[in-house]
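First comes the structure, then the notes that go with it.
The complex appears here without one of its protein chains, the remainder shown in place.
Moving on, here comes chain A:
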Amino acid sequence: MKTRFTLLLILLFTLHAFAQDKTISGIVTSAEDNMPVPGVNVIVQGTIRGVSTDFDGGYSINVNKGEILEFSSLGFKTVEIQIQDQTTVNISLEPDIASLDEVVVIGYGTQKKRDLTGAIASVDAESIEKTPTANVMQSLQGKLPGVQIVSAGAPGESPTVRIRGLGSFNSGDTKVLYVVDGAFYDNIDFLNTKDIKSVNVLKDASSSAIFGVRAANGVVIIETKSGRLNSKPQIEYDGYTGIQHAQNVVKMANSEQFVTWVNESGSTADISFIDNAMQRYGRSRVNPNVPNVNTDWYDEILRNGIIQNHSISGTGGGENVSYAMGLNYFSQEGILDMKNEYERFNIRSKVDANLTDRIKVGVNSVFSNATQYKPENGAWFKAYFAVPIIPVIDEMNTDASPVRYSNAQLLGYRGTQNPFSDLTYFNNRFKIRKILANVYTEIDFIKNKLKFRTSYSHNFSALEERRVIQPYSLGNNVDRISEIKRENNTFSNQYWDNTLTFKDTFGDHDLTLLAGHSYRDEANNKFNATGQDIRGISLESSQFLDFADPESFNNKVEEIGKRFYGLSYFGRVAYSFKNRYLAYGTIRHEISSKFTKDNSDTFLGLGLGWVLTEENFMKDNGVFDFFKIRGSWGQLGNDNVDASSGANTIDVVFTDFGDQQFTGFTSTSVFNDLVWEFVEELNFGINATTFNNRLSIDADYFIRDTKRAIFPITIPVVDVTLNQNAGTIQNRGLELSLNWSDKISDDFSYTIGANFNTIKNEVTRIDNEQGYIDTGSAEFRQRTILGNPVQTFFGLERVGVYQNQAQVDADPFAANHPEANLQPGDLIYKDQNGDGFINGDDRVILGSFLPKFAYGGNIGMSYKNFDFSLSFYGQGGNKILNRKRGEIIFTNDTNIDADLAVNRWHGEGTSNSYPSSEGIRKSWNQQLSEFWIEDGDFFRIQNIQLAYNISGKSLGTNMPDARIYLTAERPFTTFKYNGFTPEVNNGVDRQTYPIPAIYTLGINLKI
């Protein structure tokens, strides 16, 4: 590897030999502990000559008398020394605890953290790496206030990311913008977490306004690791392997509980099915009234999955070129017992070269090759409702083939219920290949002052789907012919950005000016075809469409493509006076081909800050080491939304006349042009450090309005739901984070961090006549009402359960609702309008799926060679619709969870919240009420890691530094909700993939 780079160096550069008159050498140590600091950059100021310190902190460099040597390293204050006659310069570096001079990557540039006027939250590589995951966003869960991460359990799926609440109504419109080394993405599933150096989340609008129409849902800026100039090659291996285990598995009613439940239902049909089961499978010896089968379906379909990750990387740099390159392999099995896994192989290289002292070029590329076998999520749902009185395999079901799976229909049930047909006969493979390439050039027109940068990136992704359904029969005439669906989806996105940056300091003034231009071209083409009745489909080699019956392709071949262009101009001013008064402003003008109506717009951002501790009256105040107040305002756009809704389009249809197929068309006239959503946000915040920089406090309050928010408005009569720019969604909240770090002795140091945030989602304007918007289904209504959060659950308030006949008779509702035939065991609802009737007019808001608050924290300790960390996370105030339970409305001959089976009303005093088994079959109790809505609050131990570090030197020369670590990810979660996980992305839990706990053992080697 080294040879190749040496070669590259020779090819690319003419090496100039300078005559330096003397050699300086020395040792760099840390002022804190007097330990040598390796990897410190030692550069002759104003030149590109430099070296870095070795593992013992030593360095040696040729300089001329009078030149200035600059010693810099992350986490330490930079030191400058002018060289006179000395030959040895030993430096003791002061730690930079507050890291306020730390540079933060912002849009199209960097800024000192102390100069920030907006709300930017950062996470470093070290804390990201603690989470065993394929997706870096998952590792941010609970770490940053105001950033909600909803985990995805299925391997290869990306978590849902919401920055400062839900600003758009349609979940597809809430995509966060990821800027990875200057290139734009809306999905970063291709990134290996180990390659990431830092993640910065631009939370407020003034910080992200420079990204214009792509920034409305927040911007996450990711920097990947690069090599450093003049550093020794470093080879690093990092790998972990572990096991995933389903947590908090829902307990279903067992056969005995189920039989009791059914016998109480009064449904002769359902009771007869139990008799059928006893005839077919025999009677239990323990209880002769229960069939001799007791299947725990969740137990049957779950398994433990293996997760592993191996990364090997090389970084380093010569005089003019630095490089980072690596390979990564990640694999994760799903916990659903079918072909359900994710595997990813990445190749990455990043090379930066100084062509001359003014021109720098770089190439950055990632090739990611992933294969994902998606789960058949219907199985989670079926496992919930499959009755426990059928076995997995039923040898008597001789019509079933190739496997004799049981079929509940044989007992009389409406559905086949057994989830194993989904697990065995379906195979959903996705091949996801992404090539991401970026090349840039920077030209210093005026050294350190005026710089031009041009950057071109091309992201090419090819998604190849193959869904295979094996032919099967489940008996009772339920059979399915084979089918293969192929879909190829390619994305070709190109971005060209040009920026000109001017930076200067004169007197007390510090000024940065930036002007830029950006062009984008995003194209997508999708092709799919479905064929049926494939001969010889059982062989992997025959799973191709050309084996399908040619006639089966009719109308099952589709192609669709689209292409959008965008052009933007932007500028930024950042100014600071005496490091005390800070001002920041951005402007971005956007033109997009996506929208026919109003295709251009201008977005502004403004920020002001005041560093009080720089004022004389605050200097040496004895409390705060640093105190800044800041305020900002900004505008953003959201062009993730569709360009139009509905269609003034035609659909080709066919119909039958006399057994001949005739083709015609239907047309829809319901059409609406849309424009991008427009976000405006105000943000106020403070940053402070106290107790000798040991405690840092960051707090923000924001009010973010999404104007022209797109809502689905149902046009009555035509029964078409049309998206319209029809309202305003407001999110406001408080974010607080506290971090304490201290060192007790040379051997023992610790950190404690805590964060908390509130978020209030409110629709402040709706432009339709009703003043509310209905979504969800008629049975499970979600309504968005002015002054309330989006899509709240809307139903009846539950007062209790009728305990006895006297109570029913005394209640006027019983007389007013003779059709309901109210009995003990039925729910009592609150008559909100007091008219004596319970109906749609009595519905109220029962809660929102959006959490009202979230908190997180971490403790880190390091003692000698050990380090230990623990983080936790919790959220609350949100509600979940237990839609699995709700399925009983549609098909009530199914199993239910043990909680309901055990805690049902079954006699006076047995329950005041759950109806009786008979009652739940009545439409009176099936109305959406608090009975179906549950609390989503949870608390979780997010991550525990224990590591032991071994210094290579202690083992002998040329031995690598090693770190061995044990990780428990999400080992413990507590919540009240009757489901696998309270993390339900949209609050409607029908078939959510459970989030497993992960236990891994890992090792890291560096040489």
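Worth a mention:
By our rule, a contact is a pair of C-beta atoms (placed from the backbone, for glycine too) under 8 Å apart; a residue touches a chain by one contact, two chains touch by 3 or more; residues count from 1.
Criterion: contacts and distances are computed from a predicted model.
For the omitted chain of this complex, the UniProt record lists the protein as "RagB/SusD family nutrient uptake outer membrane protein", which is one of "Electron transfer flavoprotein small subunit", "ABC transporter ATP-binding protein", "Transport permease protein" or "RagB/SusD family nutrient uptake outer membrane protein".
Of A:Ile81, A:Val478, A:Leu734 or A:Ala754, it is A:Val478 that touches the chain left out of the display. In the complete complex, the hidden chain is touched by one of A:Gly46, A:Gly840 or A:Gly907, namely A:Gly840. Of the listed residues A:Thr268, A:Asn448 or A:Asn616, the one in contact with the hidden chain in the full complex is A:Thr268. Residue in contact with the omitted chain (choice from A:Gly66, A:Gly507, A:Gly622 or A:Gly658): A:Gly658. Although one chain is not shown, part of chain A still touches it, namely residues 265, 267-270, 272-273, 358, 409, 412, 414, 443, 445, 452, 454, 473, 476-479, 481, 496, 498, 517, 519, 532-533, 549, 551-555, 560-563, 565, 567, 591-594, 596, 599, 643-644, 647-651, 653-669, 714-720, 770, 774, 777-779, 819-820, 839-840, 890-893, 921-923, 926-927.
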